[in-house]
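One chain of protein is taken out of this complex; the other chains stay put.
Labels for the chains are A and B, by order of writing; each one numbers its residues from 1.
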Amino acid sequence: MNRPSKIVRTIASITFPFIVVFGLYVVMHGHLTPGGGFQGGAVVASGFALLVVAFGTREVVRKIKEKHLSILESLGALAFISLAFAGITVTFFYNSLAGSGGLFGEIPKYGSNPGNMNTGGFLPLMNLSVGLKVIAGLSAVVLALALISLKGGEKK
Amino acid sequence: MIFNAPYFAVISLIAIGIYTLIFRRNLIKMVMGVSIIESGVNLFLITLGYREGGLAPIYTNLPEETEIPKGLVLPVPQALTLTSIVIGVAVTALMLAIVVQIYKHHGSLDVSKIRRLRG
Partner (left out) sequence: MRKAVATIFFIAFLLAFFISVSPWFMRPFGEPADTRMDDYIIKNAQNETGANNAVTSVVFDYRGFDTLGEATVLFTAVAGVVLVLRRYVHE
């Protein structure tokens, strides 16, 4: 019972990119379909938990250290705060990109319409930063709880 | 009266959670009891915001003949429930980490045997 068998490792390697792509799709289309930052981040973190279960903790810790995840989470939180301060001349959380003609600036047709991705103001950017924060945070929790059985062996 | 069924489900969930917290001595089962109470509270928040025969408040590919303010469900309780679910996950993770630390220090998970603070 040293490592998991070859079948388990192969199927997990094939399934993991699909899980990451689906999670990023849920994050990115948060202003058109149900979803958003928190839901998509939880999907990608469960894909990381699949990697930890299928490959064993020793292999995963060799590639992904804990300080990389800490840097990613701090970047996500800082991006969220700076987006909130971007429209400070009017008020704290002002949506300054909706209605102007730049990035994500159009207004959709009133009523039922097929979704246009170029709309939304700064909602997609905030979805991305919160999604990054949730991915890194939940992956760090999964890694910390999996490292207990690897490192801690003695009990009183 | 049978159409108030979600409120019965909320009260059952909270009762099961409180029973688990009082009458079980294993620490992991107490953590599960707290999680069940959180599920009941989230269900209660969602139930308050339902309108009769309403659709989800999303405009992408909505059917053409729904009237706009009165045929859709209220969106504000759904936003508050999202926040509550994330906070529940965070509290459960922290509780599990503290339970692991208690086990490594005292050697057992029984609440009646962990009584005194040891140095």
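Rule of thumb we're sticking to: a contact is a pair of C-beta atoms (placed from the backbone, for glycine too) under 8 Å apart; a residue touches a chain by one contact, two chains touch by 3 or more.
Being a predicted model, the structure only gives us computed values, none of them experimental.
Within the whole complex, touches from the chain that is not shown fall on A, B.
Seen across the whole complex, the unshown chain contacts chain B at 1, 3-8, 11, 15, 18-19, 22-23, 47-52, 57-60, 68-70, 72, 74-76, 78-80, 82-83, 86-87, 90-91, 93-94, 97-98, 100-101.
Chain A meets the missing chain through residues 30-34, 36, 66, 70, 73, 77, 80-81, 84, 92-93, 95, 98-99, 104-108, 110, 113, 115, 119-121, 123, 126-127, 130, 133-134, 137-138, 140-141, 143-145, 147-148, 150-152.
Just so we're on the same page, only the chains that are shown with their structure count from here on.
The touching residues of chain A, when paired with chain B in their complex, are 32-34, 36, 38, 108, 111-115, 138, 141, 144-145, 148, 152, 155-156.
Against chain A, in their complex, chain B makes its touches with residues 56, 58-64, 66, 68, 82, 86, 89, 93, 96-97, 100, 103-107.
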